[in-house]
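Down below is the structure, laid out as structure tokens.
Only one protein chain is missing; all other protein chains are in place.
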Amino acid sequence: MTQALFLQHLANALALGSLYALIAIGYTMVYGILRLINFAHGDVFMLGAYLAFYGLALFALPWWLSLALALFVTAFFGVGLERVAYRPLRDSPRISIMISAIGASFLIENLAVVLFGGRPKGVNVPTILNTVVNFGPVSVLSVSLVIPVCTFVILAVLLWVVNGTKTGMAMRAVSTDIEAARLMGVDVDKVVSFTFGTGSLLAALGGILWSYKYPQLNPLMGMMPGIKCFIAAVIGGIGNIRGAVLGGFLLGFIELMTVAFLPELSGYRDAFAFVLLILVLLVKPTGLLGKNQAEKV
Amino acid sequence: MNKKNKTWLTLGAAVAFLLLLAVADRFFDAFTLRVFNLCAVYMVLALSLNLLLGFTGLFSLGHAGFMAVGAYTCALLTMSRELKELNFFLTPILPWLRDLSMPFLPALFIAGLVSAFIGFLIAAPALRLRDDYLAIATLGFAEIIRVLITNFQPLTNGAQGLKGLPSYSTTYVVWAAAAVTAAFMVLLMRSSFGRAMKAVKDDEIAAEAMGVNVFRVKVTSFTVSSFFAGVGGALLGHMITTIDPKMFTFTLTYNIILIVVLGGSGSISGSVIASFVVTILMEALRFLDEPMDLLFVRTPGLPGLRMVVFSVFLMAVIIFRQRGLMGNKELSWDSLSRAGLRLRRRAGGEGKEGPNA
Partner (left out) sequence: MKRFGIVLAAFAALLALGCGAKAPTGVKFGVFEPMTGANAGGGALEVEGVKLANELYPTVKVGDKEYPIELVISDNKSDKVEAANAAQRLVDKDKVKVVLGSWGSSLSMAAGPIVQKAKVPAIGLSCTNPLVTKGNDYYFRVCFIDPFQGTVMANYAVKEVKAKKAVIIREVSNDYSVGLAKFFADSFKALTKDQNSILAELNYNTGDQDFSAQLTEVKKYNPDVIFAPGNFTESALVVKQARELGIKTPFLGGDTWETPEFIDVGKAAVEGTVFSTFFATEVPITETSKVFLDAYRKKYNKEPAAVTALGFDGYLVARAAIEKAQSLDTVKIRDAIAATKDFPGAAGMITLDENGDAAKSAVIKTVKGGKFTYLTTVQP
């Protein structure tokens, strides 16, 4: 493989990995608080992208305004989802809340089919994000340069919130022991809502950026990215925000580099993510940056 | 009710059931018969998933993968050489498979065994994981199986799928399978192994402390469940007479989860009843996708509304009545006679003063 080719593959991997990382952060935040795999995360991702699209298409808003509005609407939707589908089940066995998550995911997907139509829609990507930038032999879409910046900025902001503010401390308390936090006077419901809102906002942002890079909307667009980003979060250590970013980049790399070195296996690409997940779960179940948590009897 | 009466009742019910099958086979039109038989296949699948979900407390999302393994195994073993040559027109089939063909029942059994074996291989690493990780790991395995089937053309014909499967899934065959599965589950749950499974579901650590080999129970449960999932998949394949990898996606697993949850995870009768209810409703609610006349408003056809309604059902059940239709209780002669007594008492007791009035 020539150096130019390798560099291009590397650039592709970075671009995809940073996108996975961004979405994985939302997943990991929710899991950290509620110990819930939010299967509906991928669908919130899809909703964000659709809302941004409709803001532009129906109301002719400038793209950045459409994006901002979509983020907020989706954040509220996420809070609502938690209220309706997860809060009533907080004291039930874990299986119930997981089934509720799956049900919510299917409900949102099918509602999207009914409301938006099953046929894919093309996205009008704003020109500054849609230009090809060349670094010598390597070509990269301009939005792919923006995404890693977003990811790291958000990472920094979140780390500051979680470690440096009172809300963050409340979040950490709830994530460690929800009952004890409640007894200590933390308004658990509010913390959970805030986490969900933030997670959903991040999912929506991920969805919108995804739709700028791959400008095609369809109601099922969130399924695979959702699962892959969950895998990324698990690999990095679920509940750990830094881990989610690391996991995202790692997943992007392995997915693309395997195809780069073994192009005959390009059809098996999706399977790599799952194989990687299973390997990590077997060798280090708490993920690369996760801590070992002993289970209390 | 004493044991002798119960035995007579069970025999009577079995005879009535056979009569119903005979009537259905002769008098139902082809469409109703198809839906009726589909209930049986879904019953096998729901019972196998309930074993995992309801009785052992293992959240596995990989059911579609085992169904695929069973369906393909049975198909490849029952198709004649000519049929295989017809199907594998892009890439020739693996040589040793080409001439291999056997009658349905042995093929069905082998399909179940192959599924069970794959289940066993997957169980060993996956069952060490906790609920949510187990869910994603099993989902991952199902996807890996599907990707392998799609890509490995000489074995499975890849995306082209297989068509012309002999339609062995007749009324008697599928209902016999459903009856056998149900009977097996009932006997299993009454055995000491069944109690061990329930113990593992309730509290793993306590069970371990009481001497139950938790890991062995889980693996066995997973393997048995995979066996029946494979059988169910094979029956489904031979009913539609064509299979391809796109059939066995997560959506299929979701439909089975729907049935198990609605019926009440942990209840065999619940799964049986829910298989009927859901399969019939799936067809009966078809009108939701078409234009409807609601008094003054004529709504245009809204495709997808049917699935929205089902998802709402699932959510409503899981949030408001988690236990589903039957909870974890079973339909038995005792409960039926008690219900009968209650009816009689209510009818006869109107206007009479009760002792605590």
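Per-chain numbering from 1; labels A and B assigned in written order.
In the analysis below, a residue touches a chain if its C-beta (ideal position, glycine included) is under 8 Å from a C-beta of that chain, and two chains touch if they have at least 3 such contacts.
If you're wondering where the values come from, they're calculated on a predicted model, not measured in any experiment.
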Candidate in contact with the missing chain, chosen from B:Lys6, B:Arg34, B:Arg98 or B:Arg128: B:Arg34
Chain B residues that touch the omitted chain in the full complex: 28-32, 34-36, 38, 86-87, 89-91, 147, 150-151, 153, 158-161, 163-164, 167, 236, 239-247, 251, 273, 276-277, 280-281, 283-284, 286, 289-290, 301, 303-304, 307, 325-326, 339
Sites on chain A contacted by the missing partner chain, in the whole complex: 1-2, 5, 8-9, 12, 15-16, 113, 117-123, 132, 134, 139, 141, 210, 214-216, 218, 220-221, 223-224, 255-256, 259-260, 263, 266-267, 269-270
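Criterion: only the chains that are shown with their structure count from here on.
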Interchain centroid distance [CA atoms averaged], chain A/chain B, Å: 33
Partner chain A, residues of chain B touching it in the complex: 53, 57, 59, 125-126, 128-129, 131-133, 135-137, 139-141, 143-144, 147-148, 150-151, 205, 250, 254, 257, 261, 265, 302-305, 307-308, 311-312, 314-315, 318-319, 322
List of chain A residues in touch with chain B within their complex: 35-37, 84-85, 88-89, 92, 94-96, 98-100, 102-104, 106-107, 110-111, 113-114, 118, 223, 227, 230-231, 234, 267-268, 270-271, 273-275, 277-278, 281-282, 285, 297
